[in-house]
Structures are given as C-alpha cells and as structure tokens.
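Structure provided below as structure tokens; questions to follow.
Note that this complex is displayed minus one protein chain, with the remaining chains in position.
In order of appearance the chains are A, B and C, and numbering begins at 1 in each one.
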Amino acid sequence: MLIQLFESCSPQQLDSIVKRVRELGYKPTFVKTFSNRYLVCIGTAEVDIRTIGTLPGVKDVHVVEDPNKLVSRQWRVTPTSIDLGDGVTISRSQFTIAAGPCSIESEEQVVKTVSFLKEQNVSIMRGGVFKPRSSPYAFRGLGIEGLELFARHCRANGIKVVSEVMQVSQIEPMYPYVDIFQVGTRNAQNFNLLDELGKVNKPVLLKRGMSQTLTDFLASAEYIFSSGNERIILCERGIRAFEKEYRNTLDLNAIPYLKDKSHLPVFCDPSHGIGIREYVEPMALAAQMAGADGVLLEIHETPEKAVSDGQQTLNFEEAQQVFRKLRMLENMNIDMMG
Amino acid sequence: MLIQLFESCSPQQLDSIVKRVRELGYKPTFVKTFSNRYLVCIGTAEVDIRTIGTLPGVKDVHVVEDPNKLVSRQWRVTPTSIDLGDGVTISRSQFTIAAGPCSIESEEQVVKTVSFLKEQNVSIMRGGVFKPRSSPYAFRGLGIEGLELFARHCRANGIKVVSEVMQVSQIEPMYPYVDIFQVGTRNAQNFNLLDELGKVNKPVLLKRGMSQTLTDFLASAEYIFSSGNERIILCERGIRAFEKEYRNTLDLNAIPYLKDKSHLPVFCDPSHGIGIREYVEPMALAAQMAGADGVLLEIHETPEKAVSDGQQTLNFEEAQQVFRKLRMLENMNIDMMG
Amino acid sequence: MLIQLFESCSPQQLDSIVKRVRELGYKPTFVKTFSNRYLVCIGTAEVDIRTIGTLPGVKDVHVVEDPNKLVSRQWRVTPTSIDLGDGVTISRSQFTIAAGPCSIESEEQVVKTVSFLKEQNVSIMRGGVFKPRSSPYAFRGLGIEGLELFARHCRANGIKVVSEVMQVSQIEPMYPYVDIFQVGTRNAQNFNLLDELGKVNKPVLLKRGMSQTLTDFLASAEYIFSSGNERIILCERGIRAFEKEYRNTLDLNAIPYLKDKSHLPVFCDPSHGIGIREYVEPMALAAQMAGADGVLLEIHETPEKAVSDGQQTLNFEEAQQVFRKLRMLENMNIDMMG
Partner (left out) sequence: MLIQLFESCSPQQLDSIVKRVRELGYKPTFVKTFSNRYLVCIGTAEVDIRTIGTLPGVKDVHVVEDPNKLVSRQWRVTPTSIDLGDGVTISRSQFTIAAGPCSIESEEQVVKTVSFLKEQNVSIMRGGVFKPRSSPYAFRGLGIEGLELFARHCRANGIKVVSEVMQVSQIEPMYPYVDIFQVGTRNAQNFNLLDELGKVNKPVLLKRGMSQTLTDFLASAEYIFSSGNERIILCERGIRAFEKEYRNTLDLNAIPYLKDKSHLPVFCDPSHGIGIREYVEPMALAAQMAGADGVLLEIHETPEKAVSDGQQTLNFEEAQQVFRKLRMLENMNIDMMG
C-alpha cells in the first residue's frame, strides 16, 4: 500500500495515519523526496483503502502489490519524466541518445567529442573519470580534474554530463560537474551508495547488476527513491550468462518488463551489452524497438587508441550512422503507434 | 580448409585430392549434399591453398578458420536462400513471418488459422503435432493425423507447413506433409536426428539448445549440412539464465553474431524467447532490428483456450498488429540501408 | 495422488477405480512396470484418500504433491535398490564406484582396464561406443563391435557394463551387452528415447541435462518409470554456468535435494563435473560426502593418449588412490552415522 501525503500534512496528521496503518497490520516507512511525501506500507492484510483515503493529510492511496512500491507503475501511471534543464528531458515520449568515451582521457579528446556530439544534436555525453577495473593495476581514470574539464566543455556547448560515481565520498566533489550520476553494474547493490544518492538532488542512472534479478534491480531503485530522490533512470547493460563469444548477454526482455512494472525511464547500453563494435548498431536499434527510452553508446574518435573498451567503441562515422537510424526509427515508431 | 568439388570430379580425382590433403596434415571428410560436393578438411597446418586449387576436380578452395566449416560465411559470402516453392523464399533479402498455434488441436482451429494467415499474406504456418513435454502426463499432440489435416488446409491455400520432428522414426511419415522440419531446443544436440535430417531433401529449422553455445549451435547445423542437407534455418528462441520473471531469456546478441559467422538465414522465436504475451510484440520488433531474417510467432484465435503455451500466444488481433509493424519496419529498414 | 494396484486387480476393478478418480477431478494414467502396477492421478482437488484406499484392487494410495509422482519419495519411503546380479547392487546402503574410459578404443585398452578394475574390486565399468560429439568430424566411437568386446571381457571377469545409448534404434543391438543403459546429458529430454528405455528390462543411468532444472530432471526419470522401467539411477554431471575455468560447474547441491525428493539412487560424475584431472579427486570425495550413492569416474591407462576427454581422465595410479579414499570415507560415514 502506498499513501501519498499532502505537503501540508502536519506531524499530528502523520502520526494518526501511521497509527492507523499499524493497526491494519502494516509497517509504515515515511519517505520525503525532493518533491513529495509518502508513507510506504509493507504488509499483506486485506484493507479497504477508502478508510485511509479519507484521513486528513492523505492526498491519495493505492494498493501496490509489487514488492517494490515507490518505483511501481501500479500507483503512478504517468511515466516519470526527468528535466535536465536547457530543454533536455528524459522521458517515454522521446528517445534519448547519450554517447561518449568509456574513459575521459584528455582535453583534446573531450573537445573533439563534444564538438561531434553538438554537430549531431546529441545532448548528453557520457564519460568515466573513476573507472571500476577488475585488476588493481589497470587505469583507474583521471579523477576529479578529468571531470572538471569534461564538464567545462560540455557546459560551454549545452551538453549534459553523465559520469559514474563509485563511492559515497565522490558524490560531493562530483556534484558541481555532473548532471546525472551513473551507478555501475558492480555497485548495483552497494546499498550505502544508493542511500546517499537518494539524498542528492540530481538524477541517477542506475545500471542493472550483471546477475541481478529484475525484482532486485527495482529494489535498488527503490533504495534511491525511498531515500529521497525520485529522478532515476534504469539501464539494462547485459547479464552474465554462459555464452563466451560476447562480453555480456544483453537481456532485452528486461526492457518491456521494466517499462510495464515501473514508471521510471528505461535505458539500454548496447556497447557493454554485446561488447563487440560491429554488433553495437543492430543491438542499439533492437533496444529501441524493444521499447528503450534511450541508449548509452561508447564512442571515440579513434577506438583502437582508447585506453579502455576500444573493442566495443564506435568511431564517429559509425556513431553518426547509428544516430541517424535511431532517429529514423523513432519517427517511424511514432507513425506505427498512430 | 574447405574444398568445393566439381560435380564432374571423378573418383580418381577425389582420391588424388584426398591424398594430397592428408599429406598436408589435414583430415578430409567427403560431403555430398543435394546440390554440391565438398571436401571438409580439418587441421591446423599452414597451407598455400593455391597448390590445392589447381588440382583436377577442384572447383574452389577456401581457408575457413571457424571450427564449423560448411555453415561458415568465410567461404560462402552470398547468404543461403531457401526456396520453398510457390514463390515462398527464405533469405536475407526479405523478412519472413511464420505463425500458428503451439499445438494443432482441431480441424476448426486449423481452418480459422489458415484463413487468418491467408488474409494477412503470411505464407508459412507453424504448428506442433508431436509435442516435447517435460511431464509424461501432459498432452503430447495429435500426431500424424493432426499433421495430415494441418497440411491439407495449408496446401489448399498456398501456405507452407513447418512442424517439429522429435525422432528419426517420425521423419518418413511426416515427410509428405511438411515443408520445413523443425528441430526443437531439447533436440538441438540429438545428433542422430540431425544426421538423418541431413539426408532429407527438405529444409530444416534448427532451434538453438537452451544452453547451447553459439559455436555448438553452428556445429549442430554442420551435422545437418555435412550429412547432405544445405537448407538450414537457424533459430534463436531464448536461453536458460537466472531471471525468473520470464520463461526464457531471449538472446538477441546471437542474431548479429550468427549472421556474421554463417551464411544461413537466422530466425527468432520471440514467443518462447520471453514467454509473456504482452511482451511478444516489442521482442518481435527488436528481433527484426537486430537483423533476424524472420520470426516464428505463436498465435491462436483464443489463446486462453489453447491446450499449450496460451500465456505466450497472441490472439488474431494482436497478431495482425505485429504483422503490420514488422512490415513497416521492413520497408523502413530498406530505406535506412539505402 | 498415486494409487498402487494389486497385481490381481481385474480390468473391471481398474475401470471402477479410474471412474472414481475421474469423478474426483483427477486425470488418471495407468502404469504397468516390470514389477508393479500404478494409477498416477494428476489433479489438485482435495480428496479423502481413504475413500480410494478401500476400493477393490487398490493396494495402497498416497497423496504425492511433488509434480513428478512415481519417482517421488513421498509415497515410496524405502529407497530403490537395483540388483545387477552377481552380487552387484546399487543402493543407498553402500557406495558404488563405476570407472572406465570415456571411449572404448581397443581390445588392449579394455583388457587392461578390466584387469585393473578387477584388482581394485570395482565391479562396474563405464565406456562409450556411441559418442555424442559437438562436431560431426570428431571420433564417434567404435559402435556395436566395440561394445561386444567391451562386454566380453567384463563378463569374463564379473564386471558390469554401463554404456551410453544415443538413439532408439541402438537399444536392441546394445541390449545383449549392457547391464545399464546410460542416457547422456544432451539426451536428457529426448523423450522418445526415455519412453523406449521405459520398456526395456535393464536399469538406466540418467544424466542430468546441462541446463535442466531438478524438477525437469525428475520429470525425465518419470518418463522412464511411467513407461515401465523402475530401475533408474539419477546422475549429476555438472551444469552450464558462467565460469570458464572449468568445463562444467558441478552442482553438488543437487545431491541432497534429489535424495530428499526421490527414492532413486543418485550418482555423481566428477570427471565431467569439473573436467580437470587434478581436481577430480577432491570433487569425487565431496560428492560422496554430499550424499552421492556412487560415482562415475573416467580412467585410462595413459590419459594423455585417450581419444577423448584425456584432460579429465585419471591414470590408474590416481584412480587407485581415489578408490582407496572413497572407501575409507564410506567406512567412516557409517561410523559417523552410528
């Protein structure tokens, strides 16, 4: 059961509601986000929700049977739309392209990429400055200085910045520079990080853990939401399965499932999802037709020289073609639905 | 190494070629299909293939590094096209829709489905009469009588028949009625069945084993080809992974991979691939954009009454919409490529 | 619900029982095995089974909630014991060792192995003469001649023969020579083969499919049992998972689960389960402690010269040590339980 509260709901009113909910056999958790207030009620007893709906302070009340409540579409039927400012919005009504290198490497690289993206009307750039690497001896990224130059050039060109945060202590220094905090697959159940990102007033792009069930994936999003941040983007990026020919196994089944169960926007990362440059284009197009609201693409002026992930990175020419096709498909999609 | 032989290649010439191949450290296997003759040579020694190319009887010779030779695109760059007669062709240059019920249940069902497919310009109907069921107590299909009535109505309407063969002894009785023999996921490594289907002059639609690597999947196709039958359609139908929310995990990564490695047409079965009716449409469209040459769709006039797989079966109205969108996408695909 | 019938149950009595069962909302299947008669009743209605128990012809009746009925321990609490003759018995009260080469290669090999096994008091020899191989160009076994010589030497020395059957047409020619028919992992859901093996009066060793759930594995055993053959040995041999360092991932969790759910003996094949010679010993011992009733071990006088699976095959010296440790553990196990 999910209770939406009026902003004007007084402490006394809240106490009464909480008391009532407990009497009904539910365990209430009060949630205050940057925009709303909720009472998430966990329990299984049958309840006539109208008896709640009329209590002072209650704005609305819904039965939500999904295990994850706040991210469920059972109460919020209008999909969540995330406004990044400057006319850049992530939502189900338009397809979003975010592209950029795996790692930020140099100012020259940033300048070239920003210029390419601007020319291509791509308004979100991805790029890592803190890199999670299996081996401690691998390149771990340029850090905050890299992020600063990344952000500087993006802002000068109206491009939004998405970059991975790996630990709580990075949130504060990253905050001035990113428009979206990205959580990587290895941190998908780093619950403390999720909690802290819930307290930050910037959107979070949450990648699915590589062996995370969809219920647990939504639970990870529920962590962020219940800590206060409603602006979450889910991202499928490939699961760990038995096939050895590709880096990961992109689970596009997840796209229609997540869009059906949750009101959050759902992205796809085909670059990691297959991990082979030649096959990124068909998987990006497939992701769009599966219903993804956006894609994250790894691009680089000279992929063969990239410090990381070059084998799955598109060059600018290839990227341009993928962008063109994704946009043709988007237009067509609108036609088909009409 | 793959050697194509002239049809006129004499036994003596063949002996000489075999002898030469053995001297080079390769193990030769002579393959005679319904249309061609080959010498498949397994080995790793470095060879100047020109010294083979000039031998009498040799039509052409190719280095094929892939472990599976005859199905590899390394020697046959023109994709295989399969002519089913009456203008029905399976190939990479047009998108094929095959649809029908999981199980053939009754004449009435067949009549209605055939009529619907004809109206929709769908020229291949799928339907099972021998059903592989996990439990011995489940419905196992109508058998040959079911197939006979299935084929009778299809033929009267110019529709081709695809149906699953479960064992060698079914090949002969099924032969007069089917246009394509289907091999199910549980028989993907039933090597004797594959061998025998290699001796049959009808196309085979081979479904990927539910935990079969792509290399092994191509090896299963190689069994059929090397036993004599070149007309094989590969079909991705979902793998077994950890996610419990859907029946199988559709591995669309397999589509661009298989199209790149093999010259055979590649289909997709989104109905089994996700197993949830509401999500079949986006997965069918995604499969097409991933590059599939065709789809296999489960449809039924009243899915809720189907004897098997009703939960993943589209009704006629839903099917009609999927067909329409698949065709719009096909047209668009042609535009995009142009 | 499972009804055991008296052998003396007349057709009229059977009809009455069937009628009654149908009235209760259950679907009955009559099963006649080499030793017993049953009525397997599929349904979910609540029934007071005493009303069945008193019907003429009924020996006993049990509620069996497991999806697979005949193989369930819910009605047969005494574990199944399989007598192979000559004092060789497979059961839960003693640990069985079966060993031998992956493939039968030559008479010399058979003679040496038989002699070694006899010396070691191992009374079951495994060896393949029909080999399921991923590639059509790999060695496929010596066939029936190989089996004949394999059996000849075993019989002369009181050793029982277990060998894999790959297709229905092999059952009859193999019948005179084998003591146990083995079904390989790729045929674990070859339902026609299972059905036919149900009609054969020889035990069947059924290997788990490499991605088969345990419920489906028991369903495969149920096929054999419901077709008439009660003498089935279940065998865990490794599943397909993500780890690339070993050939398969031995799922020892399956051992206590299967022993708890089924009355059938449960074996383990650590050779395939890990696929690395150096690690076979610890996994064999682990299988025994997990509760396996026996192991299947690949051994060869000179593993490095074996035509197949040499990398996972123990030489005689290594095998001798594993046998010794398994027997010490068996004795100890008895002590521990005491």
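Everything below uses one rule, namely that a residue touches a chain if its C-beta (ideal position, glycine included) is under 8 Å from a C-beta of that chain, and two chains touch if they have at least 3 such contacts.
Quick caveat, the model's predicted, so the values are computed rather than measured.
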| item | value |
| --- | --- |
| Hidden-chain contact residue, picked from the options B:R76, B:R208 or B:R240 | B:R240 |
| Omitted-chain contact residue, chosen from C:L24, C:A151, C:M283 or C:I299 | C:M283 |
| Identified contact with the non-displayed chain, of A:G53, A:P67 or A:P176 | A:P67 |
| Contact with the hidden chain (one of A:Q109, A:S123 or A:N190) | A:N190 |
| On chain C, residues whose C-beta touches the chain left out of the figure | 211, 213-215, 239, 241-246, 249-257, 260, 273-274, 276, 278-279, 282-283, 285-291, 324-325, 328-329, 332, 335-336 |
| Residue ranges of chain A at the interface with the undisplayed chain | 27, 29, 40, 42, 67-68, 132-137, 166-169, 186-187, 189-193, 195, 210-211, 215-216, 219-220, 222-223, 226-227, 240 |
| For chain B, the residues touching the chain missing from this view | 240-242, 244 |
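Following the convention adopted for this analysis, only the chains that are shown with their structure count from here on.
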| item | value |
| --- | --- |
| Interface residue identity across copies chain B, chain C - same or different by half | same |
| Whole-Å gap between the CA centroids of chain A and chain C | 49 |
| Between chain C and chain B, distance of the C-alpha-averaged centres to the nearest whole Å | 33 |
| Chain C residues counted as touching two or more neighbouring chains | 240 |
